[in-house]
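A single protein chain has been omitted; all remaining protein chains appear in their positions.
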Amino acid sequence: MAGSTLGIIYRITTWGESHGAGLGVVVDGCPAGLPLTVNDIQSYLDRRKPGQSRISTPRKEADAVEILSGVFEEKTTGTPISLLIRNTSQRSGDYTEIAACYRPGHADYTFDQKYGFRDYRGGGRSSGRETIGRVAAGAIAAKALSEFGIRLTAYTKSIGPISIDPAAFDPAAIRETPTSMPDRDASARAEKYLSDCMSNYDSAGGVIECVIDGVPAGLGDPVFEKLDANLAKAVMSVGAVKAVEIGDGIGVSTRNGSSNNDPFRIEDGKIVKAANHAGGILGGISDGSQIVLRAHIKPTPSIFSPQDTVNRQNEEVRISIKGRHDPVIVPRAVVVVESMAAITLLDALLVNAGARMDRLKTIYKN
Amino acid sequence: MAGSTLGIIYRITTWGESHGAGLGVVVDGCPAGLPLTVNDIQSYLDRRKPGQSRISTPRKEADAVEILSGVFEEKTTGTPISLLIRNTSQRSGDYTEIAACYRPGHADYTFDQKYGFRDYRGGGRSSGRETIGRVAAGAIAAKALSEFGIRLTAYTKSIGPISIDPAAFDPAAIRETPTSMPDRDASARAEKYLSDCMSNYDSAGGVIECVIDGVPAGLGDPVFEKLDANLAKAVMSVGAVKAVEIGDGIGVSTRNGSSNNDPFRIEDGKIVKAANHAGGILGGISDGSQIVLRAHIKPTPSIFSPQDTVNRQNEEVRISIKGRHDPVIVPRAVVVVESMAAITLLDALLVNAGARMDRLKTIYKN
Amino acid sequence: MAGSTLGIIYRITTWGESHGAGLGVVVDGCPAGLPLTVNDIQSYLDRRKPGQSRISTPRKEADAVEILSGVFEEKTTGTPISLLIRNTSQRSGDYTEIAACYRPGHADYTFDQKYGFRDYRGGGRSSGRETIGRVAAGAIAAKALSEFGIRLTAYTKSIGPISIDPAAFDPAAIRETPTSMPDRDASARAEKYLSDCMSNYDSAGGVIECVIDGVPAGLGDPVFEKLDANLAKAVMSVGAVKAVEIGDGIGVSTRNGSSNNDPFRIEDGKIVKAANHAGGILGGISDGSQIVLRAHIKPTPSIFSPQDTVNRQNEEVRISIKGRHDPVIVPRAVVVVESMAAITLLDALLVNAGARMDRLKTIYKN
Partner (left out) sequence: MAGSTLGIIYRITTWGESHGAGLGVVVDGCPAGLPLTVNDIQSYLDRRKPGQSRISTPRKEADAVEILSGVFEEKTTGTPISLLIRNTSQRSGDYTEIAACYRPGHADYTFDQKYGFRDYRGGGRSSGRETIGRVAAGAIAAKALSEFGIRLTAYTKSIGPISIDPAAFDPAAIRETPTSMPDRDASARAEKYLSDCMSNYDSAGGVIECVIDGVPAGLGDPVFEKLDANLAKAVMSVGAVKAVEIGDGIGVSTRNGSSNNDPFRIEDGKIVKAANHAGGILGGISDGSQIVLRAHIKPTPSIFSPQDTVNRQNEEVRISIKGRHDPVIVPRAVVVVESMAAITLLDALLVNAGARMDRLKTIYKN
C-alpha cells in the first residue's frame, strides 16, 4: 500500500508524478444519478492552476481533464470515474543537481530512505502537482454535496503576518484576489509582503480556513472515524500542512469550560446552538452548525537563497534551487483544502446512510 | 461501521460504554513473539486512572485488565489479543436529567440525532472511559516499538495560561506531578490555577506534547497515508482534542522558507538534520529526527455552573451538572495521546516492511 | 493484520483460542434500533454446541454468551456490540504430543512456519471453536435481515455418499435430525454411515446448502465486491471448506448457454426469472430470486487411526490422535455457513444504501 486510496464508500485513488505522462484519480463509490460534466471538474482544477498572477509560478499548465469512465449521458453511473490530466508543460530540464542532493524541506531524502531510490524529476510523486487528483475528486464530491444543500467555502485567512479582517469579509473577493483572501485590502498588503519575500529570494506561509454550511446533524462516527479526525487526516495529508484546527482550535487550551461550551437553544421550533466554539462537531459527529476548520501551511521550501545540504554520497554541499516556484503555496492550496473537506464529508454522509434501522426501512421496503 | 477499528496491519477495535459491563479492545496484527505480560498493559492503564490527586475526579476505578487471548507463555502468538476491563465503580445513579436534556459541549445531542436514541448513562460510548481500550492497545504498541529502539514521551505542555519552561524540563517529573508536567514549578502553579477554576465551578484546557525518539527514516507513505496525517487522525480522534500540530505547527504560517527549512548535514558519517522545524517528518515520511506533535485539549465540558440548554421535548431548560468530574482532562489524557502515537507508528512500521524488493528478499530467500 | 476483521460497514472482529480464557466477537456497524436480546444470540450458539447427539463429540460446553456493550434497553445503540463466551470445559490435558508433532490435515505446521511457534492447546486459534464468534455475529445479522423480510435456511445436503432427496424436503427436520438434514430417511442412513466410520476410527465429509429468500434486487457491487465473491470468501474462510458453489455451481461447466440462461418473465406485473440456474446473482448483484450456495466440507482431520507425520525436530513419527472429536463436521457447521451468509448479506445491504442519489435524498431531505 503506497497510501494512494482514501475513504470507505466514496473512495478515491490518486496517481501520477510531476514529470511523468500525467496525473489522475479514480473515484469509486460516487452515487449513481449525479449530473456531472467535464466543466464541473475543470472549473475546480482551474482554481489551482499556476501562472495566474504575479505571486504564482509563471509555468503555464493547461491541466485539462478527460473523463475516461463512469459517466454516461452526463450522469454518474455508480461505477468508477477515471479522470486523466496529461502533463504538458514539463521542461525536459537538467535534474542532475536535484538527483544528486537532498533539497531542505523536501521529501527527496525520505523517499530515498524509504524506497532506495526516487523519481527525482521535479519532485516526482511528492510534487505539489500530486494534488490535481485530489481537486478533481473534490469537485465531484462538492457537486454531490450541493445536491443535499451542503456548501463549502475555503479561503486564505492569512499570509505571513497579514490576516484578513472578519469585519471586511467579502466572499466575492476569494476568487478575484490573487491571494484568495476574502478581504481586498488585506490581499493587497499580502501581495506587497510576498513581493518583499521574492526580492529576498525567500518564501512565506499562511493559513487557510474552510467553512461548511448546510451539514445535517449526525455525520461522522464515534471513536476513530470521528468527522473531525477524518477532516484532520484529509487536510494534514496535503503536503506543507503542519497543523489543523477545528472550531476555536488552539484557542480552547487557554479557555474555561463556561466560556467554551456552546449552549443549546430553540429557534423557530428547532434545536440550535447559541455559539459555535466547537466548529460544528460534538463527539466527532456533526451538530448541524457550520463546520469550521483551519490548515497552517509552511513556506514554500523551494527558495532561491543558497542552502546547506548533503548529497547521496554523504558529502556536505551548498545548493541554489532554480526553476519556477510559487513564493507562497497558500492561494493555490485553498481549493485543495476545500476538496479534501468535500471528499471527507461526502464519505461520512454515505457511511451514515446505514446507521439507523428506521432510515434503512425507508430504502428497503418489503 | 461505527468507526471502532483503526489501522492497516496493527489493527485495533475498541468497544464499551462507561456504565455497561465493561470496556475493551481487540488488537489484531501484533507481530508474533513479542514478550508481553499483564503488567506491561496495566502500568499504562494505571497512568490514566482517576482518583490519584486533588485535581482528578475522586472516583475510584480499579480498571484491572484481563488478557483473554493472543498471548501464550508470555509471548504474543500473532493472533488477536483481546483485553477486558470490567466496569466496577459505576454508581447506579439518577440519570433522569441527562437522559432528558442535552449537556452543552457533550455528544448527547449528536448521538440522538445520529442514532435516534442513546445510552445516556454517564455518556455511554462518548465517555472519556472509551479511551481505556486505546491505552491498552497503546501499551502493546509501545512495547513492540521499544524492541526496535523507539521511545515515546508525552507530557503536559500547558494548562490554561501556565506553560512549562523548556529550560526546566525534568523527565522524571512527568509521572510524579499531578499535572504530568515535566516542570515541578509550573506544575505547582497549574495546580493553583485549577483550584481557582474549581472554586468557580469551572474547568480548564491545555496542551499535550509527545516526542518520539529512535524512529528510523522511511516510515509513512506518500499522499493519504502520510505519517503526519495518520498521527493527526489518531490524536484528533481523542475526545476533547480540537487542534493537532506537527513540529513547529502553527508557527510555520508566519515563518519564511529560509528559517523554516531544516538543512541537512553529516554527523559521524551519517546524514542528519541541523534543525527540526519539520518535527521529524518530510513529505509524510519519517526523516530520522525526533518526531514532535502537540494536541490542544478543550476544557472539561462538565462544569457545576448552571448552563442553558434544551431537552428532548424541544424546550429551553437550565441544568446544573452533578457527579464527579475532572476539572481538567489534560493530565489523564497524556497517556492517551502517547498511546495513539504508538499505535500509529507501529502500524506505519509494519506497513513499511513490504515497501522494497531488496528488504523483502532478506525475508523470503528462495 | 492477523485477519480477524471482516466487512465494510457491518464489520466483525473475532478473537479467542480453544483453550484460552474464552472467545468472542466485536460487532461494529450494526444499525441502531434493532431489538436484540441475549436469547437471539444464544439460540444460534446452541445450534453449534457439541454433545447433542451420538455423532457429535461428547464434550459438554455451555457456550453461554454475555453481551458486554452496544445494547441498551434491549435495542442496539449503533455502537460496537462486544460478546464474550467463556471457555469452561477445556480439559487441562496433556498436549506434549500435539506440541511436539504436526497433526496431518491440521494447521499445526503452517502456524509454526508463519509465527515461529504456536499455542498448541487444542488447536489454539485454528480450532473449530473459533467459529463461535462468527455464529454470534451471524445471529445479529440474521435478526437484522429478518426486519427486511430476508430469511436464511442452511442444512446438510449430503454426508459422505448419502444425499437428501429434494422431493422429501422437510424444513422442520433440519433442527430435529442429528445430521441437520431436511430429510429424515436420509438422515437415518447418514447416521448409520457415520457409525461405520467411527467403528473404523475414521471420519466423513459432506455438503452444506444455504438458501436465502426475500433478498431485494440490487445488493452486491460490480467487480471485486460482487455478492457471490464475498459469499465465497466468507464461506471458504470457514475451516474445512474446500469448495464453494453459487447456484448450479460446478454444473455450469458442462452446460450450454441455451439451457443455463434464466429467462425473464412478468408475474403479477413484476419482473421475475423463469428459472434460477444463476442462484439469485447476476453480474455479482442480487437479482431478486432465491440465493443458493453450497459449501463442501472435508472429513474431520482428527481421526483415531494411527498416522504418519513428523515432529518439530524433523523426525518422522507415527501418532494416534486422542481426545473427543466429531466424526463429521458438517451438522455443527450448518449454522456457521448460515451465519457467514447472513454477515455478508447484511454488509451488502448496508453498503448499497449509499448507491443512488434518489434513495439518499429520501434520507437526507434538505
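As written, the chains take the letters A, B and C, and residue 1 is the first residue of each chain.
The rule is short, and it goes like this: contacts are C-beta pairs under 8 Å (C-beta built on N, C-alpha and C of every residue); 3 or more make two chains touch, one makes a residue touch a chain.
As the structure is a computational prediction, the values presented were derived from the model and not from experiment.
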Touching partners, among the displayed chains, of the absent chain: A, B, C
Selected residue (touches chain absent from view) among C:Ser56, C:Ser203 or C:Ser339: C:Ser203
Contact with the hidden chain (one of C:His19, C:Arg121 or C:Lys226): C:Lys226
Residues belonging to chain C that touch the chain removed from view: 1-6, 8, 14, 102, 104-107, 109-111, 113-116, 125-126, 130, 158, 160-161, 197, 200-207, 217-226, 228-237, 239, 242-250, 252-258, 260-266, 269-271, 274, 278-279, 281-288, 296-303, 305, 307-310, 314-316, 351-352, 355-356, 358
Hidden partner interface residues of chain B, rising order: 8-9, 29, 31-34, 78-79, 144, 147-150, 214, 216, 222, 349-351, 353-364, 366
Chain not shown, touching residues in chain A: 1-5, 7-11, 13-17, 20-24, 26, 28-30, 32-33, 66-70, 72, 75, 77-82, 84, 114-119, 124-125
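The definition used in the following text is that only the chains that are shown with their structure count from here on.
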Interface residue overlap between copies chain B and chain C, same or different (over half shared): same
Far-end chain from chain B, centres as C-alpha averages: C
Centroid distance [mean C-alpha coordinates] between chain C and chain A, Å: 44
Cα-centroid distance, chain B relative to chain C, in whole angstrom: 38
Multi-chain contact sites of chain A, meaning residues that touch two or more partners: 8, 222, 351, 355-356, 358
